[in-house]
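There's a structure below that I have some questions on.
A single protein chain has been omitted; all remaining protein chains appear in their positions.
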Amino acid sequence: MSSINKRAQQIMAEIISNKKVGAYHHITLSVGEIAQLIRPGNFVAIAVGGADSRMVLRRAFAIYKASMDPLDGGIVELVVAPHGSGSTWLCNAPLHSKIDMILPLGKAFGIPVEPVNALLVGGGYGSAPLFGLAEALKAKQCNVDMVLGASTASKIYAPQEGKRSTNSMIFTTDDGSLGIEGMVSSVIPELIEKNKIEIIYSCGPMAMLEAVTKISVEFGLQHQCAVEESMACGIGVCMTCVLPVRGEDGVARMLRTCIDGPVMEGSDILWNTGRTVPSEVWGA
Amino acid sequence: MSSINKRAQQIMAEIISNKKVGAYHHITLSVGEIAQLIRPGNFVAIAVGGADSRMVLRRAFAIYKASMDPLDGGIVELVVAPHGSGSTWLCNAPLHSKIDMILPLGKAFGIPVEPVNALLVGGGYGSAPLFGLAEALKAKQCNVDMVLGASTASKIYAPQEGKRSTNSMIFTTDDGSLGIEGMVSSVIPELIEKNKIEIIYSCGPMAMLEAVTKISVEFGLQHQCAVEESMACGIGVCMTCVLPVRGEDGVARMLRTCIDGPVMEGSDILWNTGRTVPSEVWGA
Amino acid sequence: MSLPFNYSTSLGTTTLPNPILTASGCAGSGKELAQFFPLTELGAIVTKSIMLKPRSGRATPRMAETPSGMLNAIGLQGPGLDLFIENDLPWLADQGARTIVSIAGETVEDYAVLARRIRTQPGVVGIEVNISCPNVENRGLVFACHPDTARAAMEAVRRNVGGDMPIIAKLSPDVTDIVQIARTVVDAGADGVALINTLLGMVIDTRTMRPRLAQKTGGLSGPAIRPVAVRAVYQVREALPNLPIVGMGGITSGQDALEFVLAGAQAISIGTSTFGDPQAATRIKSELETLLIERGFSSFSDAVGYAHRAENV
Partner (left out) sequence: MSLPFNYSTSLGTTTLPNPILTASGCAGSGKELAQFFPLTELGAIVTKSIMLKPRSGRATPRMAETPSGMLNAIGLQGPGLDLFIENDLPWLADQGARTIVSIAGETVEDYAVLARRIRTQPGVVGIEVNISCPNVENRGLVFACHPDTARAAMEAVRRNVGGDMPIIAKLSPDVTDIVQIARTVVDAGADGVALINTLLGMVIDTRTMRPRLAQKTGGLSGPAIRPVAVRAVYQVREALPNLPIVGMGGITSGQDALEFVLAGAQAISIGTSTFGDPQAATRIKSELETLLIERGFSSFSDAVGYAHRAENV
């Protein structure tokens, strides 16, 4: 079914910077030449907790930025929220510690061949992969608008340098502590009309992706969203990370979001079917 | 059966120094006032691996030295061999990290009321509790001779300052890299005779303690040895650390070495009965 | 809510001020823990399983640490019933501790005698009938592994203990159908079940190239087995919704304890985690209380079995 990413490598990457930024940690790792193979939307899978850890599964993190640094060589930057024990361990990892990571993983965002008007929608740390995407779109002469939402200001990740590649940037917060009070979905319809949006890219909590899908369908727009399902391996061997997704043949199947995703067309996903398998899903 | 140590406390102790010395780590922890309750032969039980560790049991370590430092307050010093994952974790613990420890645990060495000629025998890191003991004996005007053995020179722990409290000190190594080539037991008989030894104290591998017991019985000497059995809790609740020991009533019982020991009279122990319960052992 | 949180729970006819117990065999005689907290803080102290005769237990090595757990093969070392009644029980009663005595027999008749003698002792608020110890001489003798033997042992206890003293059957997870065994012991007169005893396991020492424990096999406990224990509690609660369940198996935090309560445990025993933290039981007691209050429960009993509620609640 899925064409498997053949470029992934398992490496030991050194942490060369780990800074707290708002509610997140901005972590930079030295990864070598492989940085060149990374496309916006790819993610990494990290072994957490060290040798005597009781955590046996890898943790997935979107790649915020990949670049070839004149000093440090290939580097990868992550934006990590200390959520449970694994991500907290990573946030607390000391400078120069070596991290066991596999990269690049997953399907990247599709970049249009022609210049288009693109809207990028991010929720929480979901903004991370959007800045690299914005740069790639800019390089194709696209118009790039961005909307970032979160519950509160400290959970908006929007570094100064990230803003350079966007034509406009709007913030929304549930508590009104930054930008417009409310959810990202409330400002999107107006933006679509005003800026003649032709494609939406999104990354963030599943409920947000679902809401954005609804809007994209209303307006008949393509919507590439990077989903976030619980993953045990990140490389396609465990089958835990599936979502019901309609294929080109119209048939819905349980697809692995780690190799058939994380970037998927929003309207292909059978949303909000958690805890049940929709009756139309067929086979594997 | 056993009178339970009622002074033990569970504390978070800060590592204020961690230095590699030969094959061992000399680790100093700030423990507060409780340092004053510690007697030579007591040990600590340490939780290893941190919050997400798969190691669920405490590790026992003899107290090398306990003192009230004018600068640091109460301190405890340990000599730790990186053996398996728990002790290795402790050896790698960074400066200022907080260690969950219970102390003081176990029965201490008995100190004679009158001055005697004492021989202290240590194997490997088993020398650790002997230096504090030597000081205590010296304070009682005892004559203190020490024999320390190990497989090789780097495994002899004998700091300069420790030697101050001894009248003589002999080393033996299996490979002859320091002192006399051979085992500690080979030099003891001569020492006993020459120095008119009246009591033997020992700490080290079980095989060594057994050999020393044999000699002490031959010469009809008291022999207080600090044994080392696999311990899960260190506080007397798990019953994993038992040894068959003959009581004053002549009956052998499986005694918990964490609360009825680690210091025991060598000749009371039914040695070398590992993997079987000697038929004479009765009840609990 | 203006009323204080009601933390009390009941096991048959016994009411306890809170649901946190020690697990049998993991709290010594009580004396060893008493230096870390007053034993009256806990709902009850469950004693190490006592047998008729004094027992020296198994040879060493008796334990091996395993990933997130441990194996033990203590083999029920203990002073025997007479000394236990003479020394241990009066001491616990003096402390004001509520005591649940765990009893273990080699024969059905042993269980009868143990129950008869224990029933009238001071401070005893219940009897836990350990029919599931994997460290007995003959593994075929694990009463809880077969309905017939489980029934016989429980009937012997019930015949000797009146309705005023709850008897709780402690079951083994090493069975094809734990619900079947639970039903059997309830039929035989058990007022509740304790779930779970250890799983039979083995570690091989790769240096000596033989089983690590002198007895070869041992009982696996600790966080490693928690999912198996939660499943057992959930299954038994689903099948027998009114049966009091004492839940245990790898509980190290209030969060872990809450899983068991939601699955259906009316009381919680703290075992292996006491080895890692002598104050585990009292810590878990306060952590669990906080979590329940945060979730809006006004009494502990409202939370028991809450994970079984209908989908839309």
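Read from first to last, the chains carry the letters A, B and C; within each, the first residue is number 1.
As a convention for this text, contacts are C-beta pairs under 8 Å (C-beta built on N, C-alpha and C of every residue); 3 or more make two chains touch, one makes a residue touch a chain.
What you are looking at is a predicted structure, and each value in this text was computed from that prediction instead of being measured.
Shown as candidates are C:78, C:105, C:250 or C:278; the residue that touches the absent chain is C:250.
Checked against the full complex, the one of A:15, A:102, A:116 or A:136 touching the unshown chain is A:102. When the omitted chain is restored, the residue from C:29, C:68 or C:274 that touches it is C:68.
Within the set C:201, C:244 or C:276, the residue that contacts the chain not displayed is C:201. Between the chain not shown and the residues C:113, C:152 or C:228, the one that touches is C:228. Those residues of chain C that touch the chain absent from the view are 66-69, 71, 145-146, 174-176, 199-204, 206, 209-211, 216-218, 220, 222-228, 230-231, 234, 250, 255, 258-259, 262-263, 291, 295, 306-307.
What chain A contributes to its contact with the hidden chain is residues 4-8, 10, 47, 54-58, 100, 102, 229-230, 232-233, 235-240, 242-244, 253-254, 259, 273-277, 281-284. Listed for chain B, the residues touching the missing chain in the whole complex are 54.
Just so it is clear, only the chains that are shown with their structure count from here on.
Spacing of chain B relative to chain C, judged by their CA centroids, is 35 angstrom. Inter-chain spacing, taken between the CA centroids of chain A and chain C, is 47 Å.
The geometric centre of chain A is 55 Å away from that of chain B, both derived from CA atoms. In chain A, 54 are the positions where the chain touches two or more neighbouring chains simultaneously. Shared contact sites, meaning residues of chain C that touch two or more other chains, fall at 67-68, 223.
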